[in-house]
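Excluded from the complex is one protein chain; the other protein chains are retained at their positions.
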Amino acid sequence: MKRFMIGMAMGLTVVGLLAGCGRQSAALVTVAGSTAFQPFAEKLAEQFMAMRNDVNITVQGGGSALGIQAARSGTAQIGMADLVQLPPEAAELVSTTVARDGLALIVHPANGVTNLSIEQVRGLFNGTLKNWKEAGGADQSVRVVSREAGSGTRSSFEQTVGGIRLTAEAIIQDSNGTIRETVANDPNTIGYLTHGLLSEKVRAVRVDGVDCTEAAILEGRYKLVRPVFLLTKGAPGGAAKDFIDYVLSPEGQGMIRSYGLLPAK
Amino acid sequence: MRNTGERIVQNALMLVAFSALASLLLIAVFIFKEGLPFLLRTGLRDFLLSSDWRPQEGHFGIYPMIVSSLWVTFGAMLVGAPLGIACAIFLNEFVPKSVMRVTKPTIELLAGIPSVVYGFIGVIVVAPLIRSHLGGPGLSVLCAAVILGIMILPTVISISVDAIGSVPNSYREGALALGATRWQSVHMVVLKAARSGIVAGVILGMGRAIGETMAVIMVAGNSVKIPHSALDSVRTLTANIALEMGYATGQHRQALFATGIVLFVFIMILNSLAMAAMKKSVK
Amino acid sequence: MSDPVQISVRNLSVYYGKQHVLRGITLDIPSRHVLGIIGPAGSGKTAFLRTLNRLNDLNPDSRMEGKILMGETEITHSDCDVVSLRKRVGMVFALPVPLPLSIYDNLAYGPRLSGIRKRFQLDEIVERSLKAAVLWEEVKDRLQTSAFRLSGGQQQRLCLARVLAMEPEVVLLDEPCSGLDPISTARIEEALMTLKATHTIVLVTNNTKQAARVADTTAFFLMGELIEVGPTSRLFVAPTDSRTNEYISGRFG
Partner (left out) sequence: MRVPPKVTQAIAVALFGGATVLTLAVLVFVIVFVLGKGLPVVSLDFLLQSPREMGKAGGIFPTLVGTFLLPLVAVAIAFPLGVGTSVYLTEYTVESRMTGVIRFGTDCLAGIPSIIFGLFGYIFFVEILQMGWCILSGGLTLAIMVLPTIIRTSEEAIKAVPTSYREVSFSLGATRWETVLKVVLPTALPGIVTGVMLSIGRSIGETAAVIFTAGASLRLPDSLFDSVRTMAVHFYILAREGISIENAYGTAAILIIAVLLVNAVSYGLMNRFIARRTK
């Protein structure tokens, strides 16, 4: 009997906890969205929290669309989005450009192709160029790797290249990292990712003769570039504003640059 | 006092007893609430039978995912069911009980290996083998079928072993006494008697295969197209949801929940079949 | 210890589903008295016993008609508090069923349910009950060991002691010696002879000799009917019904 009462009490406590859990403490900031910017946000959050121990920042991935949605619904105080054009539902949010990002076209290191024209890139991703021979490579069929529908990286890529209607044959992966791994595993693939995540496992090809380098992007010669936005509902305030200010500060921008993204201005 | 206590306990327990049912309903309600309006707006035929999945342009056809899910599941059955059933027969009929006592738990232990680990092995070991020996991207129907087939082995074996084990010994002895070999007694008598139990095991295995998500995302390649061969890369219903969920808003998101409804219905049909088969085997 | 009570059974019928297992039983059991019930398997003896502590309630298919009075209480009434009834009416089952607890905890199970928590009180009850069941000498040094360690005969006496620990007014025994050897049987009977000075006892047995040895009154059940009841000395010497005669002389059953 007594034990039963204790059980009931515990049950009620759980219900109480459930009821009371809309809780958002002032010092808690959730940042969610673009998987491409997520690693940077985590590092920035780490450094920011080292200076400000009254603030707790949680960084989640989920993608640009989720970042927009989470910022609108209040699930996250700050949304991260890396789209060339923000969708209409983001109109109600205040966006702050915090970085720019180059999109690198990548192939397996053993692939012979080193340079592609925008036209060829379009052909490869539309499925009209089916053999590497047609783009100056070996006689092997092309396998395209792209991101899933809704991905900010994919829509930015498709918008900057223009006129892409992705072939149905394309293998779909759900993050920059998995694209890189898939390309690194198969000599006949081509994919794209944020240039900050390039590694020796894959090789970036030149686009219209321009290398995907920081200098080329900063000088505006490399075309495949997109902005990174932090989104807030209304003008940022409180700890969220402090964090965004930190990201825009020389220190924050320097850190963004040192890890492969480009500063906002 | 004691009687009131008893009555409170009884009512509390009755309430608790509905927790599973309530959860099921809650899940159904929320998945349907998110997906059903979309389904009604788009029309069942356009959603289920169109091959055009371009969420950005407002085209939501999941026919390729349905076909792919069925192919992958069918392939997994082709790999898992014969191996699993053969294994169950061998363990029950051809080895001493002591061997069985060690082997069966070992196999069931393996049911606990996380699916992501199987998926990873698919990417690292199976896909490159397929790519270099059979061609294609490697991440394919075949790769998914092999990995899922292995994943469902413990389920199929465990339930089949129980079904075969519950066939009364007198059946076997009857056959053996008439001069049958062990194998004759197995395929003429034992398998007939255990058939519905084995079928139930296979169906539950199918349920697991069709519902598996992470491993499939890793090994199937996720192309939105109707596969023409086992070497083609495909996207299943589950993969469609998990891949795009994080990035989806508005209609796109509702379409993913509608995909969830389709999956839900598939699973319910499979479960009902399995339960019916189980009931038959109990009789 | 309160006064043992008289039990009167009036026109009792019991059904298990569609099966009519007891048909119109009318019977009085005087206080401080041993009633022996004999009869072949399936004659309704056990069903009768289980109506006396309403254990039949556990079987959702069972149903009863008629009336049983235990002292002033109408125990067949739907308002009857079966939990306190069962504390007044203890039962020993055909096969010994020790609970998976120590000897001591088996004995203390009933008293603890009644709210007795003090160690010295429990110690006292345990010792007294074990002595009454003629088991104390054999187990007094190992009260904390599992009850499963006891032999079959000891287990059955443990069950009897466990019943006595509740200080019941009525003790029901359902073929308590059916699985026991003659020596263990003798021990149980020895305990019963002492108990009847203070308790009303109903003993179901398929051993007619045991009924003859222990019971004051004996009743003969056959196919759910009470065929004959009378003083043991008379029933075994001069049964009035031919079926009783046939049963006790071993012609059927």
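We just call them A, B and C in the order they show up, numbering each chain from 1.
Note that contacts are C-beta pairs under 8 Å (C-beta built on N, C-alpha and C of every residue); 3 or more make two chains touch, one makes a residue touch a chain.
Treat the numbers as computed from the prediction; the structure is a model and nothing was measured.
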Displayed chains contacting the withheld chain = A, B, C
Which residue from A:180, A:195 or A:233 sits in contact with the chain not drawn here?
-> A:180
Touching the absent chain when the full complex is considered, from B:83, B:193 or B:226 = B:83
Which of B:40, B:113, B:129 or B:177 contacts the chain that the document leaves out | B:113
Of the residues listed, A:44, A:59 or A:80, which one is in contact with the missing chain?
-> A:59
Chain A positions in touch with the non-displayed chain are 1, 3-4, 7, 10-11, 14, 17-18, 21-23, 30, 39, 42, 56, 58-61, 73-75, 175-178, 180-181, 184, 199, 201
Go through chain C and note every residue touching the omitted chain.
-> 53, 55, 58, 60, 83-84, 86-87, 90-91, 93, 95, 97, 99-100, 109-110, 113-114, 159, 162-163, 166
Residues in chain B touching the chain absent from view | 2, 5-6, 9-10, 12-14, 16-21, 23-27, 30-31, 34, 82-84, 86-87, 89-91, 94, 103, 105-118, 120-121, 123, 125, 150, 153-154, 157, 180-184, 186-187, 204, 207, 210-214, 218, 238, 241-242, 245, 256-257, 260, 263-264, 267-268, 270-271, 274-275
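Everything below uses one rule, namely that only the chains that are shown with their structure count from here on.
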Most heavily contacting pair of chains is A-B
With centres defined as the mean of C-alpha atoms, identify the chain lying farthest from chain C.
-> A
Centre-most chain by CA centroid is B
Starting from the mean Cα coordinates of chain A and chain B, work out the distance between those two points in Å.
-> 33
Multi-chain contacts in chain B: which residues touch at least two other chains?
-> 2
Residues of chain C touching at least two other chains | none
For the chain A and chain B complex, residues of the former touching the latter = 1, 4, 8, 61-66, 68-69, 87, 89, 143, 148-152, 155, 168-174, 181-182, 185-186, 189
In their shared complex, chain A is touched by residues of chain B numbered 2, 5, 8-9, 12, 53-56, 123, 127-128, 131, 137-139, 217, 221-225, 233, 235, 242-244, 246-250, 252
